[in-house]
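Below is one structure, written out as structure tokens, with a few remarks after it.
All protein chains but one are shown at their positions in the complex.
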Amino acid sequence: MFRHRLQVRFSDCDLLGHVNHAVYLTYFEQARSAWWHALGGGTASMPGAGAIIVHASCNYRAPAFPADDLEIRIAVAALGTSSVTLDYAVVNATTGQHLADGRTVNVAYDYTANRTMPLPVVTRAALSAAPEPD
Amino acid sequence: MFRHRLQVRFSDCDLLGHVNHAVYLTYFEQARSAWWHALGGGTASMPGAGAIIVHASCNYRAPAFPADDLEIRIAVAALGTSSVTLDYAVVNATTGQHLADGRTVNVAYDYTANRTMPLPVVTRAALSAAPEPD
Amino acid sequence: MFRHRLQVRFSDCDLLGHVNHAVYLTYFEQARSAWWHALGGGTASMPGAGAIIVHASCNYRAPAFPADDLEIRIAVAALGTSSVTLDYAVVNATTGQHLADGRTVNVAYDYTANRTMPLPVVTRAALSAAPEPD
Partner (left out) sequence: MFRHRLQVRFSDCDLLGHVNHAVYLTYFEQARSAWWHALGGGTASMPGAGAIIVHASCNYRAPAFPADDLEIRIAVAALGTSSVTLDYAVVNATTGQHLADGRTVNVAYDYTANRTMPLPVVTRAALSAAPEPD
């Protein structure tokens, strides 16, 4: 399971005193981007397949506050012909408290032909080798 | 079905050239807030029950671009003892194209006792009278 | 003076209960974009000169709150060889209260040659005809 650390920004929080719920998708995005680079994405050997997000969801269990250090965990939940389903967990890195979990479905997209496309072989191989959820 | 209009901000969009996927939850939130006020929420007769979001999800069908005028539609999908499930649709107000749909589960919360609470009677009555999804 | 209306989003506000100070630059940006389109920018007759922002500032006088309707006013303060200086005011559209004022300096930029460029003649003409600050 890939782990990405980030710090809550003051401006991530809203009038209710904690991180605004929409920002969790941004945390997922940030972890996903780091994970993709760690897999070798965006390099000559695994040129960026265009990707679009067709689904995102999050379940909220406990709040996060300004300057909290969070760990975003990410794992491959399912691999389809042209899609990969990713599962996320958000954990307070100091206390270990589980704050949220979520999911995105990402689809390989051919921006030239303007349609979805099968996952490139090299991408599929990298995703298959990635850790599964705990 | 309650309808709320808003305009896409330049800064809602990311490197991919369209509205960032996390921002749709912000659009839902904006519509939900307008809807809650339209129902009479936050007034003396229906004092704000504290509410928390325990789930949010979105399915993305087509992109939105800077300065697009969007209509966010919102309807009550289910009413539990302490929760209300809301369904959303995002439509391009100019073309009528359906761009996204989503859901949130909102739970009445007693911030003093620090736990969920049954929906107040007056809130339940207002929500019961609200339109259902088309 | 060009005037642009927008509504404060709940998520524009931070823990302090009002619009976060950084968001005013986003309001300026949104007004500037609408103004540029109103001037004819981005059309065949005035193809988008690339532009970069080299300076932005804001003075804060009074807070704005969720769902406030704001009017952003924009005017040309100065016109240089390759730059235009814009002045902004943020006014509560309901009460008329003056909330903030600011400035940006925007420079025409040739993304191909990777350097600043003189304002195109047609752009200069349009900016010269734009209203000055009150």
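Think of it as A, B and C in the order they're written, each chain with its own count starting at 1.
Here is the rule we go by: contacts are C-beta pairs under 8 Å (C-beta built on N, C-alpha and C of every residue); 3 or more make two chains touch, one makes a residue touch a chain.
Quick caveat, the model's predicted, so the values are computed rather than measured.
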Message: Based on the whole assembly, the unshown chain contacts which displayed chains?
response: A, B, C
Candidates C:M1, C:I53, C:A93 or C:M117 - the one touching the absent chain: C:I53
Those residues of chain A which, in the complete complex, touch the missing chain: 6-7, 9-11, 26, 29-30, 33-34, 37, 66-67
Field: chain B residues that touch the omitted chain in the full complex
entry: 10-11, 13-15, 17, 20, 22, 66
Chain C, residues in touch with the chain not shown (by the definition above): 20-23, 25-26, 29, 52-61
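Keep in mind that, in the parts below, only the chains that are shown with their structure count from here on.
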Query: Counting shared numbers against all numbers at the contact of chain A and chain B, is it over half, same, or under half, different?
result: same
- line: So, in whole Å, the Cα centroid of chain B is separated from that of chain C by 29
- request: Can you check how far apart chain A and chain B are, centre to centre, with Cα atoms defining each centre and the answer in Å?
  value: 23
Chain B: positions in contact with at least two other chains: 26, 29
